[in-house]
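Beneath this line is the structure, given in structure tokens, with notes to follow.
As you look at this complex, bear in mind that one protein chain is not there, while each of the others sits in place.
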Amino acid sequence: MERDPIVLAERALGGHQGAGARLIRMLEEGDEGATEGLRAVLPSAGRAHLLGVTGPPGAGKSTLVDRMAAEYRRRGSRVGIIAVDPSSPFTGGAVLGDRVRMHDHAADPGVFIRSMATRGQLGGLARATFEATTVLDAMGYDVVLIETVGVGQDEVDVADLAHTTVVVSIPGMGDDVQAIKAGILEIADLFVVNKADLPGADRVAKHIGAALHMRAAPIDAWQPPILMTEAERAGGIVDVIDGIDAHRAHLRSSGGLDRKVIRRRERVFHDVLRERAAARALACAPRQGAEILSAMRSGELDPYTAVEALLGVEA
Amino acid sequence: MTDDSRKRPAPDGTEPADAEATWRRDVLGPALADRGERQDEFVTQQMHWPLKDLYTSRDLDEIGFDPGKDLGFPGEFPYTRGTNPAGYRQDLWTMLQVTGFGTATDSAERWSKMLDQGLNGFIIEYDLPTTNGYDSDHPLAEGEVARAGTAIDTLADMEQALDLPWDKLQHLSSVCNAPQPVNLAMILAALEKRDIDPASFTLQMSNAILIEYTCVGRYIYPPKHGLRIATDCIEYTIRNHANWIPISVVSAQLYAARATPVQELAFGFSIAMEYLDATLARGFEIDEVAPYWSFITGLEMDFFEAIAKLRAYRKIWARLMKERYGAKREESLRLRLMSSPGTTGLTLQQPLNNIARLGIQTLACALGGGAYAITTPLHDEAHALPSEEAVRVGIAVQNIVAHETGVADTIDPLAGSYLLETMTRRMEDEVFAEIEKVDAMGGALAAIEAGYFQKELARSQRARFSEIEDGTRKQIGVNHLVQADEKRSIETFKLGETAERQQLARLARVRADRDDAVVAKTLDRVREAASGDENLVPPILDAVKAYATQGEICDVMREVFGVYHPDSLTSGV
Partner (left out) sequence: MANRKIRVLLAKLGLDSHTVGITVIAGALRDAGMEVIYTGLRQTPDMVVQAAVQEDADVIGISSLSGAQMQHIPKLLDRLRSAEADDKLVVVGGVIPDEDAAELKAAGVDEVFTMGARTEDIATFIRTWWEAERR
């Protein structure tokens, strides 16, 4: 297949799924040339609503995303989905299984599903996800859903990239206080309590409500709704989509959308800066770089001095 | 008697404490002096339990073996020596053969032939569209219709399939898990049409949906709904056809998914208890329902592990029923177990070797005792679909073991074997420990929903495959005595290409001839029942009699229950 990023970008914009997929692939691999392709699609991006869906493992995120996609399809939207799963820290491989739950869309060209492994990159995931959403956005998908497992930093990352962040909770996760993880209140635009068919769902909702009340928030700010779903039976999905639409309208009217867009740009800028600057610093003086690294490893230089030394090297 | 006495003789030649030590010093020691044993260690094939060089009465002392408690007498608690007081001296086991190909007419012919050849019962296997709840004209069914078993779309097919010499038939098994209530209703309606007394034979339903979620994959609805419809079938059958067997815990499928014996028993029993609890919740007493529970297992090539497994099956079930459920009736405590040589031990390579394997496993089945029925898979099953010749050989193997070896002529000839009793006890202990682990997770349904069984099985599968790849486990023809230029030209059953076409034509005819308004009305009743707690069998029976297709009936339940798509975690991948 074609590997020229400009050609790929053109074809992707023309609706060719394979070209879009290949461009995403090259970007994910950190192929610097692919940035040209990204630049070429950027002007067409910016129309899609970007939705983050995060929550603990097994909360029903993929099921929920599947049902949300179905509802969006009913409403006439084209849907992009990026499902992120962890890579094995030992082998770098991964088994990506989120598509299984999205079985019903497997033959619908109006739904573009891309599975993505974290590949052990800190921050790099956010960049790859950003780039993938941008490509799908530019290809004309009206909503792009990003599913990430809410462990560690990923959920906060996704909030930086999405316009609307849906935080999924479920009953039966033990200690109620723990269930509302620190930091979650700040990023959630919508709370979904899934598996409402199981006992204890009401209690989870009540706890989230109580915690929201305790939170200091400006009067006119968005009040995240707490919605109950039974994703498996597609129960409550319409309300979720309506809630997302309401949030979107709120973002538009309050100027919040601009703030989100700026945050997204900043986030990517910093990620790319960190990634590229580090790569360049290490690459521009390979010999000295290697020496400094080995001196740092042996303890001759402390890590701080080593960084200063590396940055001090004239190319 | 000190432990030291069991070790190799002391080099200083001090006087050993007993006869075994003397033997080790004077006989074994010198024999191994030049060349040691042929392997560094010996372990059992599946559990990887270390095997000592010699088992003696001391091993039995060590586990506190008590013949009264551990063995009892044949037909007595805990049934280690078999559930039948007379062993095989009164009746041999029932000889069954898995079958079912082509359209219903093809199958009926073939089955009649097999009954004439000396079998007294058989298992009907359905094709994949049928077991997955699709009609033959569903897009996914293309190419699969009547391929791996019989195609049943409507009552018309079942009427045809049950055109059998009923005077010779004692036992019929039906393997159809996810759409079990539809299958049950089809059989009931067909018997009525053919005017056959349901009490004149035993129908054994597999109804083993929970196992499908752990490994086989022929499920339709999410697990909890699967459990509900299975329980509906159990309840209906017990209340209306008391001589039938409404449930088989087909632990053979766990075994086929490479479960170790301990996993097979622990997962199988946990699943059995999940059905039992659900059935008890319908207002039964334990002694009214426990006698119906039955198991189907398969054996591996490790001879003693296989026999220990069969004995542990009976003993653990008896203890669970007595100790956990307070069952009192003998029929509750006595396990119904159908065992068969396993397909996973068979090899694609050098398929004729499989006949030897079948013989050995059938022997283990017989020596394991008390299996009330033995099925033989077919020696070319690993290769493709079974051929006529293989069916004949399968039947012959069972008869050879029964009539030529003498193993069936005295009851439980292996009891008291030092090795076997030690192994049986260890199996019992480890199975109980694993059952408790599943209990702690909330039982089998919760364990399935969390993907626990699936993950554990996936681990066993990978271990098993890598053992064969790296040669730690020898398989003849696969990694040992390999025939480099092997040509595999064994006769396999080829399905007439017309089967699918004929089936589609028949389905179209039925659809055209029936009264669609009645069908729609009966389907609405099914929908209503599915949405509430009502037992699903009666409304489904009405729908079947109106010639609703099984796909239509299953679709109504799909609407209500949803369709299950487990992710990689809960499917073990």
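A and B are the chain letters, set down in written order, and residue numbers restart from 1 in every chain.
Criterion: a residue touches a chain if its C-beta (ideal position, glycine included) is under 8 Å from a C-beta of that chain, and two chains touch if they have at least 3 such contacts.
These numbers were taken from a predicted model, which means no experiment stands behind them.
**Q** In the full complex, which of B:G29, B:P165 or B:G217 touches the chain missing from this view?
**A** B:G217
**Q** Touching the hidden chain in the complete assembly: which of B:R25, B:R58 or B:R147 does that?
**A** Checking each option in B:R25, B:R58 or B:R147, the one touching the absent chain turns out to be B:R147.
**Q** Would you write out the residues of subunit A that touch the absent chain, in ascending order?
**A** Within subunit A, the residues touching the omitted chain are 1, 17-18, 21-22, 24-25, 28-32, 87-88, 91-97, 99-100, 103, 106-107, 109, 112-115, 117, 119, 121, 279.
**Q** Residues on subunit B that touch the omitted chain in the whole complex?
**A** Touching the missing chain: residues 128-129, 132, 134, 139-144, 147-148, 215-218, 256-258, 347-349, 382-385, 458, 461-462, 465-466, 468-469, 478, 487-488, 492, 565-568, 571-573.
Operating definition for what follows: only the chains that are shown with their structure count from here on.
**Q** Provide the C-alpha centroid distance between subunit A and subunit B, rounded to the nearest whole angstrom.
**A** 46
**Q** Can you tell me which positions in subunit B touch subunit A when the two form their complex?
**A** It comes out as residues 222, 450, 562-563, 565-569, 571, 573.
**Q** Which of the residues in subunit A come into contact with subunit B in the complex?
**A** Per the stated touch rule, the residues are 58, 62, 95-98, 100-101, 103, 232-234.
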